[in-house]
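One protein chain omitted, others in place.
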Amino acid sequence: MNITILFFGQLAEVTGTSSLKLSGISDTDELKNTLRKQFPALEGLTYSIAVNKKMIQQKTTLKHEDEVALLPPFSGG
Amino acid sequence: MNITILFFGQLAEVTGTSSLKLSGISDTDELKNTLRKQFPALEGLTYSIAVNKKMIQQKTTLKHEDEVALLPPFSGG
Amino acid sequence: MSTHKPKKVFIEGAIPPEFIGESIAKHSSKQDIGAHSIFLGQVRNDVINDKTVVAIDYSAYEEMANEKFHEIREAAFEKYPLNCMHIYHSLGKVATGKICLFVFTSSKHRKDAIAACEYLVERIKAEVPVWGKEVFEDEGYSWKVNN
Partner (left out) sequence: MSTHKPKKVFIEGAIPPEFIGESIAKHSSKQDIGAHSIFLGQVRNDVINDKTVVAIDYSAYEEMANEKFHEIREAAFEKYPLNCMHIYHSLGKVATGKICLFVFTSSKHRKDAIAACEYLVERIKAEVPVWGKEVFEDEGYSWKVNN
């Protein structure tokens, strides 16, 4: 099971990457824990999560080839 | 005592004139009566009155050289 | 309180889109502006008693209208924190599809620019002595009524 993680804005900056492949992650809570270990700089930053381009508000199960995006607060316009 | 009467929009059309001088008119009620006699076509038309470019809501005394305008409902923009 | 000079509002005929573009471009030097709100009135091809409007012919009580525009401008400047404000209104004939009213407000923040623009449009429609004569294809006409 592979998922793609995308980082945007300040999150891409602090992680030093704009995308990442991970496997063996079953849901978004597990993903958050994994990322927090891999990128301690994420600590204290506010972000939302989109799974396959849809915002999620709670723990969501991840499937093979899901695209998970970490989104800082929007500041368009 | 002379006053100037201005007609705009549809009112200029039905009276056939855009301005008029009158004398011996003491207030706006008297003016309305005078105009109604002179221009029967005014009957039934809605209009507001401005004295010296200020809208008036009630009977107003007229002075020498006042400019009284008869204004149909506005339709700018 | 009147700190702004009366500005020329009336334009003979339609307001050209290029004029609007140029007006926007001029604001790039005002770098503390964050938001512009623009309202444009366009002459509509209404059908009245089976006749189609091809133009509106605008007339005004110009001296009073200019005083009113100035009064409304001043009121908007007092009510909203605006960087600038422009109002243009056509006089004479404006064909359907062409622009007859251009209201332009600029502010640091969007909410003030948007609210001020709407405020101006509503007051202009209700309080400024301007009249539109809707001209039909066959040269007949009817007097426009605002709502």
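Letters are used for the chains, namely A, B and C, taken in the order the chains are written, and counting of residues starts over at 1 for each.
As a working rule, contacts are C-beta pairs under 8 Å (C-beta built on N, C-alpha and C of every residue); 3 or more make two chains touch, one makes a residue touch a chain.
Worth saying up front: this structure is predicted, and the values here are computed from it rather than measured.
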Practice task
Could you run through the displayed chains and say which ones the absent chain touches?
Solution key: A, C
Exercise for the section: Using the touch definition up top, pick the residue from C:E18, C:D50 or C:D138 that touches the left-out chain. Expected result: C:E18
Handout entry: For chain C, the residues touching the chain missing from this view
Key = 17-18, 20-22, 24-25, 27-45, 96-99, 106, 108, 110, 113-114, 117-118, 121, 125
Practice task
Considering the whole complex rather than only what is displayed, give the residues of chain A touching the chain that is not shown.
Solution key: 6, 8-10, 50, 53, 69, 71-77
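Just so it is clear, only the chains that are shown with their structure count from here on.
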Problem - Furthest chain, CA centroid comparison against chain C - result: A
Exercise for the section: Could you tell me the distance, in whole angstrom, between the mean C-alpha positions of chain A and chain C? Expected result: 49
Problem - Cα-centroid distance, chain A relative to chain B, in whole angstrom - result: 73
Handout entry: Junction residues of chain B, two or more chains touched
Key = none
Practice task
Mark out which residues of chain C touch at least two other chains, giving numbers and ranges.
Solution key: none
